[in-house]
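Only one protein chain is missing; all other protein chains are in place.
Entry: chain A
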Amino acid sequence: MSKTPAAVIGIGQTHHRAKREDVSMAGLCREAMDRALEDAGLTLDEVDAIVIGKAPDLFEGVMMPELYLAEALGAAGKPLMRVHTAGSVGGSTAIVASSLVQAGVHKRVLTVAFEKQSESNAMWALSVPVPFVMPVHAGAGGYFAPHVRSYIRRSEAPSHIGAIVAAKDRNNALKNPYAHLHSEGTTVESVLASQMLWDPIHYDETCPSSDGACAMVIAAEDVAKTYEAPAWIHGTVMRSEPTSAAERDQVNPQAGREAAAALWKATGITDPAREIDCAEIYVPFAWFEPMWIENLGFAPEGAGWKLTEAGETALDGSLPINMSGGVLSSNPIGASGMLRFAEAALQVRGRAGEHQVDGARRALGHAYGGGSQFFSMWVVGAEPPSN
């Protein structure tokens, strides 16, 4: 049985900030939802179902927040589903929403993802001590920094590649009014001069902690066709793997490699670096750009950093990456994956504003989460899918 084609017809996001003390969790979600609905020219009553995602509940200390949020989200009388796959959740939430449309269950699904990190402290929430074991864990940075060191050793990349990524993404963010960080004058030198937090990761090579939300309206083909510039969903994929296993590749995880290969196959893409016009990928620590370039198959193993170094991933490069400023510039964790998916959709709709890539027709949105154990990705295009 073939899938019903589906497309993104509305996109909204909040202005991401360290603290959005002016809104509650419901208000934060509604800010993004109301913008997505306005973009789609729809009201909440015209939406068939709502799919919500967010990362660990310890961040806000509200277990199952979807229960109390249901009414404020306009979900009364409709299906409401919550998705959770750690940092990749924004991506998997969008995929669950699109699946409901592609399967023919619903015509118009609204999907929203959020995080209000200012309600707690992410380093604390990600480092809760476990009895009997060594308390060497130090947040997400402490978890990923050794794997970044492994990448540098394996690829023999020069030590300033992370700084190139950070400077590029922070400068891209200056073109994005919604971005949390608007750090004028970020350069490779200024990044390298910032404090070494988790050696080999500098402060400026890390993502901020943000409050924010992102929402999209996904519609079936017959509805989407009535819109001027829908972002057609060409393919979606999710894969997972265990956090720890003997000889598990933490630099180039198998689940990510296989997810990308399956996505390229499903979308008929044989040379992703040429056929994808731009990619918005989940890079919370700058070095993950070259790591994911390889994991996604945009470059052979060990060669990802060469694309970064050559400027190919800049806005005017051959494969622009993280045009919005990426996770490095805004990180409401639960929404971060959806922001990647939404940026890919904005690009193929030609509505990315100052960070628009000229002539973007096909784009990748990517998210990962947990200890690099959950992956979600989609390819969206300006044309309806041919497959």
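Methods note: contacts are C-beta pairs under 8 Å (C-beta built on N, C-alpha and C of every residue); 3 or more make two chains touch, one makes a residue touch a chain; residues count from 1.
In this text, contacts and distances are computed from a predicted model.
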Options "DNA polymerase III epsilon subunit", "DNA-binding protein", "Branched-chain amino acid ABC transporter permease" or "4Fe-4S dicluster domain-containing protein": UniProt name of the undisplayed chain: "DNA-binding protein"
Contact with the hidden chain (one of A:Gly61, A:Gly104 or A:Pro177): A:Gly61
Selected residue (touches chain absent from view) among A:Pro135, A:Pro158 or A:Gly268: A:Pro135
Residue, one of A:Leu44, A:Leu80, A:Val105 or A:Ala303, that touches the chain absent here: A:Leu44
Absent-chain interface as seen on chain A, which is shown: 19-24, 26-27, 30, 43-45, 58, 60-61, 71-72, 74, 76, 116, 118-121, 123-125, 127-139, 141-142, 145-150, 153-154, 195-201, 242, 244-247, 249-251
